[in-house]
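This is the structure, below, for whatever I ask next.
All protein chains but one are shown in place.
A, B and C are the chain letters, set down in written order, and residue numbers restart from 1 in every chain.
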Amino acid sequence: MLSTIAMILSAIVGLSLIYLLIRTIQGHPVERRIVFVYIGLAVVLPLLMNKTLPLPVTKDVRKLYDRLEQLQPGSKVLCAFDYDPPSAPELQPMAVAFLKYAFKKDFKIIIMGLWPQGPQQAQQAIEEAMLDPIIAGKNLVQGEDWVNLGFQSGNEFVIQSMGTEFKRMFPKDNRRIPYEDIPLLQNVVNFSNVDFVMNFSAGKPGTYEWVQFGVDRFGFELGAGNTAVQAPMMYPYLRAGQLKGLLGGMIGAAEFEKVLNEKGKASTFLLAQTFAHATVIIFIIIGNLAFFASRKKKTAGAR
Amino acid sequence: MRRQIPILITTIAGLVFAISYFIPHDPFGESESIFGDWITIVQAFAVWLGALNLLKISFEKISSKSADRHYAAIIIVSLIGTLAVGFYDGYSGMAQDPQVSFRDPGTNFDWLYRFIYTPLSATMFSMLAFFVASASYRAFRARNVQATLLLIAGFFVMGGRVPLFDMMISPITDFPVFSWFADWIMTYPNTAGQRAIMIGIALGIMSSSLRIILGIERSHIGGGSG
Amino acid sequence: MRLSSPNLTHNCLKIALFTLSLLLISLNAPLAQDAETAPDTAVTIEQAVDSANVAPLPAVNVMVADLPNDKGGAVLVSWELSPDDDGNGKVSGYLVQRSESKDGPFETAGNAVRGATKFTDNKTDDDKVYFYKVAAYFEYLDAAEEKIRITSAATVTGPVQSSAQWFNMNRLYVLLFMLFVAGAIIFYIEKAKKGDEIYIRKIAGIDAVDEAVGRATEMGKKIFYIPGIQDMNDVQTIASIAILGRVAQMAAEYDTWLEVPVSKSMVLVTAREAMKEAYTKVGRPDALQDAQVHYLTDDQFGYAAAIDGMIVREKPATIFYMGAFFAESLILAETGNSVGAIQIAGTAQPAQLPFFVAACDYTLIGEELFAASAYLSREPRQLGSLKGQDMGKGLFILCIIVGVILATLNVWDMSVIFASK
Partner (left out) sequence: MEMISIWIAAILTLGIFSFLYKDNPLYKACEALFVGVSAAYWAIVFYFDNIYKKFYEGAVTAEEPDYFLWIGAILGLLFLTRLVPKIGWVSRWPMALIVGATAGLWMVGYFVSNAMNQIGNTISNIIARDELTGAIAWGETFGTMVILVGVVSGLVYFFFSKEHKGVFGATAKVGTWFLMVTFGASFGYTVMSRMSLLIGRVDFLLGDWLGILR
């Protein structure tokens, strides 16, 4: 019912864009608040439609998946959560999908954050992953199967220092259990004792720093989930092999969910994302048509 | 004295971190770790400086009867209130067995995080979606060759990363032409452009760092040219 | 594309092959983490009815060596896979043990997952000598859900001693290239200090400054100069202030009102000084008013909203955006565009450049901002650095071209000297 109304409404909204085009070409651009309304509708209506779309999986996501598939059960994976709530719509679905997959594959997860909010986002992601019946059935134990080391200040200096000794930066875990008393961390001294590093990053410090002060110094393997703003800057690293795979933005998250076969939030947002992109594209076109029309008028007038 | 000591500290710290990349042996390896410890602590104090400074400015606003003193009052109350909750949760959590962290689900601090901090910060940034749309309608023009190229590339990436264009051409072909093309742009021209920018920035950082370590650049310690 | 070393690729392929078959068995058998001394010889268990319950063959060709290029305290133990570690599920992992004497007792140094061929023992003492053993083991749950581990025999390898190195040889080429670039920068700074002319090419956005200031004068409207939202510790803000000096000079000459709203108190002070200097230079120090440079707020969106309001009210003829900008860039550029101002922007924030290019008349891209600042200020430090960096770029361009030709002709793969770990 709601879905049908939403579809009819979006058709009407779509048609009204033609009116907008005419107004703009006539030289009366509409107020910005009207544009705001369109964007609001472009996001609200598709969410109500509750439809999923087919999505091809790009090779950067596939690459990460292939690498993860090669990790053996029992592999130790360091997970750096470097983001805050504003970027959570993009990164949280990745983190949840990753944790679900990792727990199902019996990876040992070591969580840390270079952003103060990171470990808290990680707690939320773990909470959600634990709801999965298969994972719940494993009765995972904090300290043996996963550990949250918390946050440490110092940005890239934390990575640099961890290259020698994790314990120096994280003398105790989130629950203040001393590093040496945590079963999972026995014989984990520095990066040479973890099998893979996964980073969810919304900016600085983040994947940039992990590559520069981690991968290129200590030679571990790194995979990353990034906000879309940051993702394009990571392609040189991806090509040079400094990054083993990249999930870019919510679309990357949706692809990751697809390839891992974990249905999550990102996939359900795909339609809204598509509508929003379409709206922006249409606005750029309208704006530019008006721009050229006015330029033509001007040159004609000058003659 | 006021000038020399900071310059000396800058140079020593800079040299330690630059040299230890090449010489892992002590004293460089070890002093790097010690300096790293200090930096993490100093940065923690820097955050406290920010919070205290905010308090100071807000109190000043109230005492000077500035127009936005009401908002300054909100800042003071919310800042002190959150600090109180955080300290209470942190210390009482330590007394429990097993210990509970202030960020564990169920604590008051976590409630503040989920229901106050998260909606405020996330909504603040989500407003950019509206601004980007209105800017693309009112300001993003193909005013010259450069801007035209930019908009065309943006057009294909925006449309290709979601199944928008590909659905339109699905009656003709099943091959996702546009998403393939968006991917191609990202993998090749984007990599090339980003790489050129990256190399340029790396050289720029290298030269400014060099000037800082050698004491030629002193703006960070409140001095102009050397 | 060089994504991984051949050895790794080889192993990865192997691992991928038997991942699936092993997954089933291992689902309920996480690796034991606790330190315990494992028996030296194979254990046979009475209940072992399954053929899989026979101890696996040990790892072969175990090698131990000091971890190279480190600061000591680490030994690298490497081996070749146990013949049983081939996808039939008979190996669950490897147990690395060490002792200070050849005859033991041996203690656990660590575990490695199946398919792994190396382990770094990071807990060694440089003064001591160590012996290592690498055993393969198989783990399963018996009828009582008890975890049973059967460990293979293992031979003792050693002795080995860890040590610190004085120079990381992998990084020699990095050092050479850095010395070249650093040398060039210092050389040209000294040269510029002596007063030697250093040429800098014309930059489109900078040429447009005259025109933009002139237009404001003709129209009798204001000029806004926005120096970004970062403090004075950001090089972009420093560059911005240098450009402001030049713009202020022109504005003073033409007697046009130049307004600089800032978001950091340090920037306020510095911008005022730069303006004073500029106005004095053209002999009009009295024309400068304090209100021309003013502080708005530290807050990002608050700053953007305040400038928005100013632009809409005052409708300036020209707006400069120079410095470090973040998400507010598009809000500002859109509003400036809507009042028909000429907009000249410059930033080194890659993520904001698209918005400036699409919404402004001229944009200084990345390094052009610094070049413009050197070009206008003629300061030896900046000029020399710019020239020195150009030397670095020149060397890199040369290396790329020569390297690609050599690689394509299969003469020499030059990339090895750049790929440093």
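One rule holds in what follows: contacts are C-beta pairs under 8 Å (C-beta built on N, C-alpha and C of every residue); 3 or more make two chains touch, one makes a residue touch a chain.
Note that the coordinates shown come from a computational prediction; the quantities given were computed from them, not determined experimentally.
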Contacts of the hidden chain among displayed chains: A, B, C
Candidates A:Leu20, A:Ala88, A:Ala102 or A:Ala224 - the one touching the absent chain: A:Ala88
Touch criterion as defined above, residue of C:Val54, C:Val129 or C:Ala351 at the omitted chain: C:Ala351
Footprint left on chain C by the chain that the document does not show: 1-2, 173-174, 177-178, 181, 198-202, 233, 299, 301-302, 305, 350-351, 353-355, 357-358, 365-368, 371, 386-387, 390, 392-394, 396-397, 399-401, 403-404, 407-408, 410, 413-420
Residues of chain B (touch criterion as defined above) contacting the omitted chain: 2, 5-7, 9-19, 21, 34-35, 37-54, 56, 68, 70-72, 74-83, 86-87, 90, 102-103, 109, 111-130, 132, 136, 146-147, 149-158, 161-162, 182, 184-203, 205-206, 208-210, 212-213, 220-222
Footprint left on chain A by the chain that the document does not show: 2, 33, 36, 39-40, 43-44, 47-48, 50, 86-90, 116-117, 150-153, 156-157, 160, 169, 171-172, 176, 211-213, 215-217, 227-229, 231-233, 236-237, 239-242, 248-251, 265, 269, 272-273, 276-277, 280
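Keep this in mind: only the chains that are shown with their structure count from here on.
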Chain labels contacting chain B and also chain C: A
Pair exhibiting more inter-chain C-beta contacts, A-C or A-B: A-B
Computed distance of Cα centres, chain C from chain B, in Å: 14
Centre-of-Cα separation between chain C and chain A, whole angstrom: 19
Contacts with 2+ other chains: residues of chain C: 71, 334, 350
Residue list for chain B, restricted to those that touch at least two other chains: 21, 29, 124-125, 132, 134, 138-141, 143, 151, 154, 194
Touching residues (chain side chain A, partner chain B) in the complex: 24, 29, 32, 35-36, 38-40, 43, 53-56, 58-59, 84-89, 117, 119-120, 123-124, 127, 150, 152-155, 157-158, 160-161, 164-165, 168-169, 174-177, 217, 232-233, 235-236, 238-239, 249, 251, 270, 273-274, 276-281, 283-284, 286-288, 291
Touching residues on chain C, where the partner in the complex is chain B: 69-72, 164-168, 171, 174-175, 178, 181-182, 185-186, 189, 232-233, 235, 238, 301, 327, 330-331, 333-334, 337-338, 348, 350, 354-355, 357-359, 361, 366-367, 370, 379, 381, 385, 388-389, 392-393, 396
Contact set on chain A toward chain C in their complex: 32, 69-75, 105-106, 144-145, 164, 183-184, 186-187, 189-190, 192-193, 195, 216-217, 219, 229-230, 233, 239, 241
